[in-house]
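Written below as structure tokens is the structure these notes are about.
Let's turn to chain A:
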Amino acid sequence: MLRSYLPAIVFLVIGGIIGLLFTYANTLLGPKPRKTVKATYEPYESGMPSEVKRTFRFGISFYMIAMLFILFDIEVIFLFPIAVQLREFGTFAMWEAVTFIGLLAIAFVYVWRRGALSWR
Partner candidate 1 sequence: MSSVSEYRQSEQAVDVAEAGGIVAQTLTEWGGDEELLTINLGPHHPATHGVLRLLTTLEGEVIRDIKPIIGYVHTGIEKTAEQKSYWKVIPVIERMDYLAYYFNAMAYCGAVETLLELEVPKRAQYLRVIHLELCRIMSHMVWLGTSALDVGAMSLLFYCFRERDNILDLFEMSSGQRMHTRYIQVGGVMEDIPKGFEEKCRAFCKRMPKAADDFNALLTRNEIFLNRMRNVTPLDEKTLLELGVTGPLLRAAGNPWDLRKAQPYSSYDDFDFKIPVGTKGDNWDRYAVRWAEIYESVKIIEQALDGLPEGPHIADDRKVVLPPRHELATSMEALIHHFKLVTEGFRVPPGEVYYPIEGPRGEYGCFVRSDGSSKPARVHMRDPSFVNLQALAPMVRDSYLADLIATLAMLDPILGGIDR
Partner candidate 2 sequence: MPDATGLELLAGELRDADPDCVLDTLYFRDKARIAIRPDRVREVLQFLRGKGFTFLASVHGLDYYPEEPRLGVQYELLNMHDVDRITVTLRVPIDAPEVPSVTPDWPTANHQEREIFDMFGVIFTGHPDLRRILMPEDYEGHPQRRDFPIGGEPVLFTHQQAHGVDYTVGVDRIHPGSRTPS
């Protein structure tokens, strides 16, 4: 039974290795910094000492815009599998995709009319 899952496991392992490799490539290959200065770890605020505290809370409007973006962006990801195999699925898949987009379009119009898109 395990045999049928083998390709997926191999795929995961290779992905993991490459991911880790990239994260630690710099420490492996890059030159070792001999001397560090306090400024190196400070946040970059165009050259000035940064005064923004860790506890700074961003406004609600940023959160709203982020949520809307994710909502309408995931829509595209669902269309990828359909787009790849459209020829085999035939017109049924095409209509399914159209209704899917139509539903989200209604949601989009509602959000637009409510004015959530414009920055308050």
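How were these candidates chosen? In short, all candidates are chains of the complex that A comes from, given by their letters.
Definition applied: a contact is a pair of C-beta atoms (placed from the backbone, for glycine too) under 8 Å apart; a residue touches a chain by one contact, two chains touch by 3 or more; residues count from 1.
Since the model is a prediction, treat every value here as computed from it, not as a measurement.
As listed, 1 or 2 are all part of this complex, and the one touching chain A is 1.
Looking at the complex, you find that chain A touches candidate 1 at residues 45-48, 51-53, 55-57, 59-62, 119.
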